[in-house]
Every structure is written in structure tokens, then in C-alpha cells.
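Missing here is one protein chain; the remaining ones are kept as they sit in the complex.
So, subunit A:
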Amino acid sequence: MLKILKYSFYDLMRSRWSYVYFIFYLILGFVLLFLNNDVNKAVITLMNIIIVLTPLIGTIFGVMYYYNSREFTELLLAQPINRKKIFMGQYLGISISLTLSLVLGLGIPFLLYGLLKSAAIFNFSLLLIVGAFLNFIFVALSYNIALSTENKIKGFGYAILMWLFLAVIYDGIFLISLVIFNDYPLDKFSLIATMLNPIDLSRILILLKLDISALLGYTGAVFRKFFGTGFGMLVSMSILIFWVIIPVFRINQKLKKKDF
């Protein structure tokens, strides 16, 4: 597995897109810090970008890599190697290389601008951890879609739809249900609804560290109590881990039955 991981990883590291992605974050980090010079504020802006863009890039990269390396994968499958190892190797290869682009791309400018001396270091590391999780989650989800769909175009379509659903439509439905069921106590509902979507969960995790913790008022008491404590942090981290494990598990299930 390690060999395949290494191969996928190097393959991606050599590819132009990884560089583009890395340079994009690098420039973004520098520009943000150059423009406002305040690490704390830059973290907020970055959050907006990370929670939208990381899933999108993860999804597209995952689907693209699967379809592009299909022939090579088939070649590998002809060898006496465990299927699971091939696909896990590829999966980890993509996720790790994307995460590396993210962490290095943002880490370098922030380090240069004196992150270590600033109080924002905890928020920033949380941001990177959440970004890494989002990478792993969305690559796994897109691999699921690609494995289940033979048709490239359809696969792409579903993957983008999945991203669109989790990033935008889910929140729309969430907001509408909040407005419609205004007369009922909604704090538990909104807590659970947030937990069920990795993008929302990441957003809330970062926001509670940054700006809305007090804005939430009486509703927020529930949120703050939950996410503010070590227990809440633990639960939300484990939910993020579940969001990685379950799609990965499904990939393996799918592999057992799939006829290549």
C-alpha cells in the first residue's frame, strides 16, 4: 500500500495542478496578510475561503484522479496486489498531497508574518486541521461517487451536485426549516443539523472560536455549552473522523463487489 501511496503521491506532486493549488494558497495567504496585516482578521477571511473551496477542490480532484488513472489502476489490478491496498493508496495519496498544498501554501506566509508570536496561532491551527479534514472527507466522498458511476460525465455531475448540496442547498433547507418551525424550540434541531454536515460543522467550530459565540444569544447558550467545552470539541472532532471513516469504509465495501 505504501508503494502505491508513494506512487500516487509523487505522481500528484509532479502534476501541474498540485502546484497551481499550492501557489494559489500561497498567494492568497500573502495577499491577505499584506492587505490587512492582522493575522486574526485574515483567519476569518481564510475561513470563508477554506470551507467553500477545500471541499470543492477535494471533490473535483478525487473524481478527476480516479477517472484519469483508470487505465493504470486496471493494470495494477491485474497484478497480485490486494484491491483494497491499491485504492487506499490512491485515496491517501490524493488527500495527503492536497492537504500538504493547503498547509504549506497557507502556513508559509503566515509563519513569515509572525504567526508564532500572535495569539491567533490556535485559531489558525484549528483552521488547518479543519481544512485537512475537509480534504479527506470530500476526496473519500468523490471516490465513492466515481466508483459507483462508470460514466465520466455523470460522475462529475454527481460529484459537483454533492458539493453543491452540502455547501449551499443544505444550508438553504436548514434556514427554511428554521423559519418555518419558528414557533418550536429549535436549538437542539440546529445543533444536530449542524453536526450532520461536515461543512457546517467546520464552519461552526471555527466561528465559535472567532466571532459568533456571544452573538448567538440564548439560542447560542446551547451551542456554546456544547462546542465550547472539551467534550463538544471531542464530539465534533469524532464526527469529522466519522465523516472520513464511513465513506472510506463504503469504498472498501464497494470494491469487494465491483467488477472492473
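Here is the rule we use: a residue touches a chain if its C-beta (ideal position, glycine included) is under 8 Å from a C-beta of that chain, and two chains touch if they have at least 3 such contacts; residues count from 1.
Going forward, contacts and distances are computed from a predicted model.
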Which listed name, "Nitrous oxide reductase family maturation protein NosD", "Regulator of SigK", "Acyl carrier protein" or "Acetyl-CoA C-acetyltransferase", is the one UniProt assigns to the chain that has been left out? "Nitrous oxide reductase family maturation protein NosD"
Where A:Ile129, A:Leu186, A:Met237 or A:Leu255 are the choices, the one touching the absent chain is A:Leu186
Touch assignment to the omitted chain, from A:Leu2, A:Val168, A:Leu196 or A:Leu234, lands on A:Val168
Subunit A residues touching the omitted chain (full complex): 41, 47-48, 51-52, 167-169, 171-172, 174-175, 178-179, 182, 186-187, 190, 194, 200, 203-204, 207, 211-212, 214-221, 223
